[in-house]
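Excluded from the complex is one protein chain; the other protein chains are retained at their positions.
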Amino acid sequence: MDRTKEQARRLADSLASRGVSFDDAVESLTKLQIEMPSWAVGDSGTRYGTFRERGSARTIWDKIDDVAEIQRVCGICGAMAMHIAWDKTDDGQYLPVKRYANERGLALGTMHPDGFTKQEYIYGSIATPIGAVREASILHYKECVRVARELGIKAIGMWVPDGTNYAGQDDLRARKHRLTDGMRALYDALDDDMQLFLEYKPFEPYFYSTDVFDWGMSLLTCTKLGPRAKVLVDLGHHLSGVNIEQIVAVLMDEDRLGAFHFNNRKYADDDLIVGSVNPFELFLILNEIVAGQAAGLSPGVTYMLDQSHNIEPSIEGILFSVMNVHAAYAKALAVDRAALAEAQGNLDVVGAHRILKDAFETDIAPLLAAAREQMGLPGADPLSAYRDGGYAQKIADERNFGGMGTLGG
Amino acid sequence: MDRTKEQARRLADSLASRGVSFDDAVESLTKLQIEMPSWAVGDSGTRYGTFRERGSARTIWDKIDDVAEIQRVCGICGAMAMHIAWDKTDDGQYLPVKRYANERGLALGTMHPDGFTKQEYIYGSIATPIGAVREASILHYKECVRVARELGIKAIGMWVPDGTNYAGQDDLRARKHRLTDGMRALYDALDDDMQLFLEYKPFEPYFYSTDVFDWGMSLLTCTKLGPRAKVLVDLGHHLSGVNIEQIVAVLMDEDRLGAFHFNNRKYADDDLIVGSVNPFELFLILNEIVAGQAAGLSPGVTYMLDQSHNIEPSIEGILFSVMNVHAAYAKALAVDRAALAEAQGNLDVVGAHRILKDAFETDIAPLLAAAREQMGLPGADPLSAYRDGGYAQKIADERNFGGMGTLGG
Amino acid sequence: MDRTKEQARRLADSLASRGVSFDDAVESLTKLQIEMPSWAVGDSGTRYGTFRERGSARTIWDKIDDVAEIQRVCGICGAMAMHIAWDKTDDGQYLPVKRYANERGLALGTMHPDGFTKQEYIYGSIATPIGAVREASILHYKECVRVARELGIKAIGMWVPDGTNYAGQDDLRARKHRLTDGMRALYDALDDDMQLFLEYKPFEPYFYSTDVFDWGMSLLTCTKLGPRAKVLVDLGHHLSGVNIEQIVAVLMDEDRLGAFHFNNRKYADDDLIVGSVNPFELFLILNEIVAGQAAGLSPGVTYMLDQSHNIEPSIEGILFSVMNVHAAYAKALAVDRAALAEAQGNLDVVGAHRILKDAFETDIAPLLAAAREQMGLPGADPLSAYRDGGYAQKIADERNFGGMGTLGG
Partner (left out) sequence: MDRTKEQARRLADSLASRGVSFDDAVESLTKLQIEMPSWAVGDSGTRYGTFRERGSARTIWDKIDDVAEIQRVCGICGAMAMHIAWDKTDDGQYLPVKRYANERGLALGTMHPDGFTKQEYIYGSIATPIGAVREASILHYKECVRVARELGIKAIGMWVPDGTNYAGQDDLRARKHRLTDGMRALYDALDDDMQLFLEYKPFEPYFYSTDVFDWGMSLLTCTKLGPRAKVLVDLGHHLSGVNIEQIVAVLMDEDRLGAFHFNNRKYADDDLIVGSVNPFELFLILNEIVAGQAAGLSPGVTYMLDQSHNIEPSIEGILFSVMNVHAAYAKALAVDRAALAEAQGNLDVVGAHRILKDAFETDIAPLLAAAREQMGLPGADPLSAYRDGGYAQKIADERNFGGMGTLGG
């Protein structure tokens, strides 16, 4: 027996002793789906400027090509999340975008309305004091739903980027009412098979108050709307110290966990590669999902990446992120849940904690390898397959510095 | 006209120009009530130990005497919040406590059940995995309601100090269910004219998860219980950066703001003198309350102090805290609300912010002086009146180092 | 006697009782100087985009005009801090800039080299692994010194915006050596009457490590350079909880406090109006400076504003900031230092704290009014004088939306 098979067999034995089937875990790993946002594969930066990457996507067609390449090496990234302001043809069409994506083997994922790319949003979009801007926002939401319907998209991912910069600038309760009214208009426009995911964020681009500032505010608003309004958890949208996995557990228990934006933060909304700051936290979050789904909760959570690859090549940053999520998910699948429940019941604090830690420390490479094999993917891992595949050189040559970077030099 | 009257007249003119009546403001200032928790006037400290203060309260009778002295010089502290584990006679009676408090001119305020003073609470009180401890907690809650009924107390202030220290130690969703069930048992035991205030806290005494970790979790739980379950906001129970006044605005708008525990934090739950770290934030919080109450919201918010006077004489720390709240409340009353609304409507960011800042900068000493005069209080301010009154010397002589300090030396 | 004089006399009496001369305080208030950075008066924004303000400065000449207007109404903003990449004529000349500034009554203040506006700075400027970029940075520093010499500028304000985004990306000790070597090259290029101010910042534009990440790293580097290298404290460049006034006290004691960048943060480096988040903290910082300078320390601290007026009119935001600093400085001058020292000596915790709080609560409007009168300034305060002066309308008409905003709409 060769090494790889021997390792896989050994891991299968170890998992079996934890009540986990190797084959079932592989199956789960092949079924994971992480939507790629179209905006992740272009240049992105900080308020100080955006470095231009050679080969960066110039058009929506480039973006689709990039996501297709990502899917080629990852196998679990078969849908592209859309941003309505950016992801259309130059003459404002969406169907050609869908057709090209489908041709490249991609589905279209969550639709994200816009609330920040225009001058008129200076005091907010739907929570602004300016009635005309609120009305335009609602029209925009309805247009998003219409386009989603046209494209067969079943979820709207709503980030309300509104807030204020100074105490007194606006009436906080009035803003809350405007927000709720606007979200209700959006929700009411949805088809019966569509969902609304409402994102929260504590600060940025405003720095005194944010209208949907935390999970509690998002949940409160969703509850007012109806059962298809759910919370979107962006890992970077928390203040230091927040226990994200507990929020996930609470939302699942309330049947209000809708979607994730994966990334990592060390300070603010840093939008770093997910798993690069605290991979154990990522594991704990996925562990709550795996545990909750095993109990029948939130079967249809939507995963997306939402990061900002300021200095690393975007596609490489994305691939490493997908690898980190895939690995953390595999580890979450490797938890011995019966033993965990028993240790918890026995009040064995260190023992119970250790069971999670042991799963986190498990070498799950054979699981990932088997999943890759089952999906017929090239190479040892996505990053290696990408680096070996020549795509980076190809786009560098073709696109040169055609992206959206703003810095000179 | 003497200086003081001249200053009062000048302030009255200034307030009138803002649409604020000096006399109404004075009336509001005399009606403010801040409950004094019985536990604030004894020794308190950190996990490293408790310094003993000469004159510190030794018994519940001493505590009542101290609160009576506080009320003598403050005039707005006429009720003592109770902790059921501590505030009884040595043979477990409560009525004599009430009688003595009434004799000293004090009412009894919010009743606080216990969840942390016993060995059995090691894994939590109502959210513990141990069924017998949960049952005992519910019995304890019912006993609290019975005692409250006996004492004529109309509110239960519930801090659930439960949580876990390590990932995996317990099932987070199971804990949520235990918490909800326990709170429902307490709520159902209440008389129809009683309220439940549910406190939240992000960490301490547990450091991985807390079962009621933020306002969202408290609100979610309250919503499951009924309309008389409301959120208790402790100023120190927030992570760095949280916009507390916005939470207050949201809770008022939802008719779920129940009560406050006043104190200040710079780092963790520091329990410092309220107003000592960021007096502008205290003003902004009270500003939301004044604005909301002017709109008819949350007319009956309960205020309490909940601090830890580790090194300063407890009574002095309390008096300065009451002064800070009183002053911040006076400033909140001094906001020109019509001008503020107009500036907000005009999108005048700096102008609107400045209106709050101007109210904050207003020299409201004449308002406080008039309120003191109307209440017939001694001295220029509570702290001076106390220092001049001889009480500190009296208790130092009588009680010596009889308090609960733990440190030697 | 009219009201204003009466109020001034009353404050003078109050100050006298604290050992503070009204006239001396006024004198100090007229001598305060806050440099205006040229980049503050143009459009600024977040990574999501920059709103365009009507009337925003289009050119260096516009910027000088704006600062001259600020100085017209403030009287303490007579110098413009320079950024070498931006503040020159289109054909790269600096002397015409100086001449025009001088004509408008302005001096030139601190010179800020560049380290982030070019593509080549992707991995850092002076701490980058790329030798050629480091060499170019040193040449740029030397050019800055040359230009400073030409313009008569005596201080270089150095923000090294370098860092890394991922653990392992670079060797942290190697970066430290590159940083030190680069700063030494800059220091050694200085004339004997020039100072280097080294800024620190914990994160942004990089989010894993920053090469000059806190005051300790700045001080350590300065110490290696020589006595004219000093620390620059930007109020927004601290993690939550940092006691900034203590850092100021330590740096003064070490004779290493060089300069300030004023602004306020609630979350990250929010660059809000200074004094808008916690005006008491601003007072405490200035209090340390006043106390230290009374003891002969750091007589020549340089003050600058460094903010980002994303939504409010830039000039209004600046004027309100200057007003906040002026007021906080007046309050710091109003501290009864003898009483404070006595209370501290008596271990009177509440009493000593109250002395600071009383100074903070002092209505110092008469001091500011007298200082304005002495400086011959128009109007009741800078903001009113500006709003009454017609300048905003003038630049709105002349410049329209000619600034650097990036958002459409």
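Going by the order they are written in, the chains are A, B and C; count residues from 1 in each one.
Everything that follows uses one rule, which is that a residue touches a chain if its C-beta (ideal position, glycine included) is under 8 Å from a C-beta of that chain, and two chains touch if they have at least 3 such contacts.
Quick caveat, the model's predicted, so the values are computed rather than measured.
Asks: Specify the residue from the set A:Ser240, A:Gln374 or A:Thr406 that touches the hidden chain.
Replies: Among A:Ser240, A:Gln374 or A:Thr406, only A:Ser240 touches the chain that is not shown.
Asks: Which residue among B:Glu6, B:Glu27, B:Asp181 or B:Glu204 touches the omitted chain?
Replies: Only one of B:Glu6, B:Glu27, B:Asp181 or B:Glu204 touches the chain omitted from view, namely B:Glu204.
Asks: Which listed residue (A:Arg47, A:Lys154, A:Lys266 or A:Arg372) would be found touching the missing chain in the intact complex?
Replies: Result: among the candidates, A:Lys266 touches the missing chain.
Asks: Given the contact definition stated above, which residue among A:Leu190, A:Ala327 or A:Leu340 touches the chain not shown here?
Replies: Going through A:Leu190, A:Ala327 or A:Leu340 one by one, A:Ala327 is the residue touching the chain not shown.
Asks: With the full complex in mind, choose from C:Gly92, C:Gly168 or C:Gly390 the residue touching the hidden chain.
Replies: C:Gly168
Asks: For the full complex, which residue in B:Trp61, B:Trp86 or B:Tyr166 touches the chain that was left out?
Replies: Here the residue in touch with the unshown chain is B:Tyr166.
Asks: Just the residue numbers, please: which parts of chain B touch the chain that's not shown?
Replies: Residues in contact with the chain left out: 44-49, 51-52, 116-123, 161, 165-167, 202-205, 207-208, 239-240, 265-268, 270, 272-273, 276-277, 308, 310-312, 405, 407-409.
Asks: On chain C, where is the contact patch with the chain that was removed from view?
Replies: These residues of chain C touch the chain that is not shown: 123, 129-130, 165-173, 176-177, 202-203, 208-209, 213-217, 219-220, 239-243, 245-246, 249-250, 252-254, 280, 284, 288, 291-292, 295, 340-341, 343-345, 347, 349-350, 352-357.
Asks: Mind pulling the chain A residues that touch the left-out chain?
Replies: 3, 6, 10, 240-241, 243, 266-267, 273, 276-281, 311-313, 316-317, 320, 327, 349-350, 353-354, 357, 360-361, 363, 383
Here, only the chains that are shown with their structure count from here on.
Asks: What's the distance between the Cα centroids of chain A and chain B, rounded to whole Å?
Replies: 41
Asks: Can you tell me which residues of chain B touch two or more of the remaining chains?
Replies: Residue numbers touching two or more other chains: 240-241, 243, 280, 349-350, 353-354, 357.
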